[in-house]
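Only a single protein chain was left out; the remaining protein chains are all shown in position.
Up next is subunit A:
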Amino acid sequence: MLEWFTAISTPVLVMGGMALAFGALLGFAAVRFRVEGDPLVEKVDALLPQTQCGQCGYPGCRPYAEAIVNGDTINKCPPGGQATINELANLLDMEPVPLDAEHGVEDVRKVAFIREAECIGCTKCIQACPVDAIVGAAKYMHTVIADECTGCDLCVEPCPVDCIDMIPLEASLQDWHPQIPADGVRLIASDRQQHGSSASDKRDAA
């Protein structure tokens, strides 16, 4: 009886000791290398356009990122448009879906503009702006910092005198970049002949 006990006591002790040691190590690592927050939420949030417009039905981009991680659909962000949906689908390994029209449609980028002569200085838009892009004080004219405006639209509704317009961003020379050329017309063999001579000339010159 005792012999049997001594025979298995060593392996049991060794295995038990190892289990304890690794358990302690894992426990320590769990505390020491604890990750604050969900890293996936960060990644999703980084892809969202940060307009903080709330068109998705959540109060800002981060809450929507959290909702996406918790299983909400990825097609509720009109400012991001199809490009954002594609990136999100890529990140989350999902099929890209078209934008949900219920939350709005993809539009050109706009910025808010206050018609300053009509502004009564009520500060309502300042309180509505999610990114503090409106400056002004009570009974003083307000104005929008166009560079910081995300075009979220949230200041338009609270304005009691309707002096805020959403203006599409004008295309400037600095922001302009060429577009990918359209695909060439597929030529049939007989058409190709007409261009053949010039193309071969070119190659000879090369």
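Everything that follows uses one rule, which is that a contact is a pair of C-beta atoms (placed from the backbone, for glycine too) under 8 Å apart; a residue touches a chain by one contact, two chains touch by 3 or more; residues count from 1.
Note that in this section contacts and distances are computed from a predicted model.
Hidden chain, UniProt protein name from the list "Cytochrome C", "ABC transporter ATP-binding protein", "Ion-translocating oxidoreductase complex subunit C" or "Acyl-CoA dehydrogenase family protein": "Ion-translocating oxidoreductase complex subunit C".
Among A:30, A:117 or A:180, only A:180 touches the chain left out of the display.
Contact residues of subunit A toward the unshown chain are 45, 48-52, 60-62, 130-133, 148, 150, 171-173, 175-181, 183-187, 195, 198-199, 202-203, 205-206.
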